[in-house]
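Every protein chain of the complex appears in place save one, which is left out.
Residue numbering begins at 1 within each chain, and the chains themselves are lettered A and B in the order written.
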Amino acid sequence: MTLGVEVGAPGRERAVTERLRGLWETPPTLLAWLTTVDHKKLGVRYIVTAFVFFLLGGLEALILRLQLARADLHLLTPEAFNQLFTMHGTTMMFLVVQPMLSGFSFYLTPLLIGARELAFPRLNAFSYFAFLFAGCFLTASFLGWHAPDGGWFAYTPLTSARFAPGINLDYYTLGLVFLGISTTAGSINSIVTILKLRAPGMSLDRMPLFMWSSLTMSLSVVFAMPPLTAALVFLELERRWHFVFYEPRLGGDPLLWQHLFWFFGHPWVYILFLPATGMLSMIIPTFSRRPMVGHTFVALATVATGLVGFGVWVHHMFATGLPQLSISFFSAASMTVAIPSAVQIFAWLGTMWHGRVVLRLPMLFALAFILQFTIGGISGVMTAAIPFDWQVTDTYFVVAHLHYVLAGSSMFAVFAAIYYWYPKMTGRLLDRRLGLWSFWTMVVGFNLGFFPMHLVGLAGMPRRVYTYPAGLGWTADNLLETIGAWLFGLGVLLTVANVLRSRRHGAEAGADPWRANTLEWATHSPPEDWNFTHIPVVASRDPLWDGGVAPGPALTDGRQTLRTSTLDADVEAPIVLPEQNLWTLVISFAVLGVFVGLLLGAWWVAVAAGLLTLGSLARWFWPHPAHVEETEV
Amino acid sequence: MRRLALLALPLVLPLVAACHGPMSTLGTASAPADRVARLGWFMIWLSVAIFALVCVLLVLAVRHHRARDPLAVDLAPRSKGWVVWGGAVMPGAVLGAIFVVALVGLGRFPAPPDDRDLVVHVTGHRWWWEIRYEGGAGGADGAGGAGGGPVVTANELHVPVGRTVRLLLTTDDVIHSFWVPRLQGKMDLNPGHVNDLRLSAERPGRYMGRCAEYCGLQHAHMAFAVVAEPPAAFQRWLAAERGGAREPADSLARAGRTLVTAGVCASCHTIRGTPARGTIGPDLTHLMSRQTLAAGTIPNTPGYLEAWVTDAQAFKPGALMPSLPHFDGAELRAITRYLEGLR
Partner (left out) sequence: MTAVPLDALPRAPDARRATRDVGWWGMALLCATEASLFASLIGSYFYLALVPANAHWPPAGIADPALGLPLLMTALLLASSGAFWWGERGIARGDARRLRLGLALAALLGIGFLLLQLHEYGDKLRHFGPTTHAYGALFYTITGFHGAHVAFGVLMLLYTGLRALRGHFTAARHQGVTTVGLYWHFVDGVWLVIVTSLYVSPHFY
């Protein structure tokens, strides 16, 4: 059954569809295309933009891998190397994984919960532009090689005005504050959507697991982003105006930066990780042909990981000389956090065990995720053991850990998601043969490239060195790593080719190519602009498998969707969502202007752009005359 | 399976290096580092076991029932045994074990304060290590001798074998991290803080160390060495270091001394007993007692020494030591001659 398709008398249904089309379609003009608020278009835009940043960040890594291929190479100057690894880390951590996962979340959330839009469509357009602009802002630092060079966590005083007098670190601080606005706005949007716009009947316990992970991720952002913002504001105030926060001679303390950064940073790595597990929890049941084993436990484990993630930040600071009692506490907390991860791993294994596995491409990527995440997770637990961390911290062992969990897990989940949802987004399947080539190249390349990092780390190779001498037992590993890295890059490009080719030549997918269980498969591929002609009424967790869904009201009085209660998803009221307007774009440019003004020290630009921001905010929120009259409730 | 075979290949060979290299965290030479290496092995074997378990379960689950009708769905509820045993009980036990073992190990750090410890102040600079032995260094056994002057050196930390040395770590500029993999894990050098670290070596030898915290352009070239010597040799070394700089032996060296102590060099370096009092670069009083130049960047040989003076930036771009190309051949020979005499 397809909820996008007609129910009831054909004539009346056609009239309904036409009316919805009039209400929801993006007009075919360039400006309309630019300022669209359609969560599907914006979601895809998010994904594509983040992917471009992925290629860019990947390219940076491939270049620095060349420099490290042999001992004592001189392909890059130390300046260039430091900028490359800093921007590689910063790009991947801030511009790739989170926006990519959010992109999927913005695309899928309304479809998964049976709504027509996100709660704040215009905010979504704004957060996209803010992300794009902040990303370009950060990347623009490469012009003239002024890119940030303090490492992705930018420890002060190395990043203070005294030791980093250039503009490099200003790109970093301002760019990340800018990006934070986008991320926070997007997260608030997700939370409200997931809590308030679920289809009638979709109580929290019937909600798909990807929604649980999106919800946890977004809530974590809401609370984790501000410490970073505070730290960055402090740093910028100290750099520009000599405020004192980190300078010990005047009462500051450089460790304050580390506490603030990692209080943000650890929740952040789970933000980059949890939605990936949520995706796996969608894909594995589909290709095991049975509902998720331990669904409730997995939902709880997701939330628990997010929560405990706020209490482990000091494991990044074991070697700073903090008292042993306090670091022991954080060591214990860090190990505890492995338990919810284990719950997830074993729930997936159990689902496969009790089901019947179909090895399609998304499933292959999911299986690689499970194995690679096991390795990456365990190396995390090893570093959580304090005396061992004193040996391996700041070595390639940690680099191995972070790539196994990020590249080998989060990014593999993203690839699984691309293969899984591409048919929904485009109506066409990705090519299987090319996909298999890509998959195996990526798996082999990844493990060849990153497994030796554990060994070279144990052999004492520190991270962030632009060169190293021969004779320490590091050279063979490094060569393998470089070869593996390039292989991995090649595998990534094969999927890019697949995505581009299948756009035209892929096999027709139909509404539900995988015979899956959740609501997004109950509508056309790609879905109509209004997602569901009839808001679905949900009665189970796997509605498309056990028939737990029925077509509900069509809601054609304006761009409507249903607002429902937070826990049980009982109807509260139909609400009208705003249509697109120019102000989202204007305001994005205005905010960009503020940050460019601050960067260049052109205060009047910053002030003028700030006033423009306020003005366009006022216009944005001024209700459309037609809506003022409408009654609520 | 194919994948596992591939994994094994790069694994075996370099693993050997990981256990034996001069920077190996597993080929240790002190009691605390041995303990950590044992903890490491314990966790490595546990990890291998857990990974193998997950692999086996995964392969079995995939093979278990290969779908006959690929699209049929099984809706029957199943027990949560997997989640409970695999997700909670097993990891709970394993993690508990790791935590206890690690905590016991941790409890033995640092050794209880011992006032007979040899105290050494280590100060990080971009990008070298200042090493200063406290007071009448040598400790309570009096071996330091009377009227000890300051003992200041750089990038080579001499310690007597079998004795615990107390290091007080701080920095002059950005954060660095002190690390001698075969002897001792890392400890950061933070501005405005003094960190306390114990170091001991069981066997004589030269142990490599490195700065482990990213500290800017030349973080890659901020190495040092710990030289562990029998107590008698250590005392001889200490006594030699305590003295001022040797007088130049010949006229060439004397000319060199003038160039060094009255010229640019003196603005950054100290040579005790001469007007050179700079503090930006390492103390050169006993330069020739050290085996490397520029914090492990190049060997300390006359050829390298000369090359370093003229073109430091070629070896260590960004170092605070400028290249000094304006010395002509004769001046350079004089300078090197003088420096070679600083034993």
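Here, a contact is a pair of C-beta atoms (placed from the backbone, for glycine too) under 8 Å apart; a residue touches a chain by one contact, two chains touch by 3 or more.
These numbers come from a predicted model, not from an experiment.
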Interface partners of the hidden chain - shown chains only, full complex considered: A
Selected residue (touches chain absent from view) among A:K40, A:R65, A:R239 or A:H259: A:H259
Option touching the unshown chain, where A:H315, A:R464 or A:H534 are the choices: A:H534
Among A:L23, A:M292, A:A554 or A:L598, residue touching the chain not depicted: A:A554
Residue of A:I47, A:L108, A:A161 or A:L195 touching the missing chain in the full complex: A:L195
Residue of A:P248, A:G311, A:P526 or A:G558 touching the missing chain in the full complex: A:P248
Contacts of subunit A with the absent chain, listed as residue ranges: 1, 7-8, 119-120, 123, 184, 187-189, 191-192, 195-197, 200-201, 222-227, 229-231, 233-234, 237-238, 241-245, 247-248, 250-253, 256, 259-260, 263, 534, 537, 550-555, 563-565, 568, 570-575, 614, 618, 621-623, 628, 631-633
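Everything that follows uses one rule, which is that only the chains that are shown with their structure count from here on.
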Whole-Å gap separating subunit A and subunit B, where each centre is the average of the chain's CA atoms: 37
Residue ranges of subunit B in contact with subunit A within the complex: 3, 6-7, 10-11, 13-18, 20-26, 32-33, 35-36, 39-40, 43-44, 47, 50-51, 54-55, 57-58, 60-62, 64-68, 70-76, 78, 80-83, 85-88, 90-92, 95, 98-99, 101-103, 105-106, 109, 169, 173-175, 177, 179, 181, 185-188, 190-193, 195-196, 208, 210-220, 317-318
Complex contact set, residues of subunit A against subunit B: 77-79, 82, 150-151, 155, 157-158, 163, 248-249, 253-255, 289-291, 293-294, 297-298, 301, 319-321, 324, 328, 331-332, 335-336, 338-339, 342-347, 349-350, 352-359, 367, 370-371, 374-375, 378-379, 381-382, 385-395, 443-444, 447-448, 451-452, 455-456, 458-468, 471-474, 476-477, 480, 515, 517, 542, 545-546
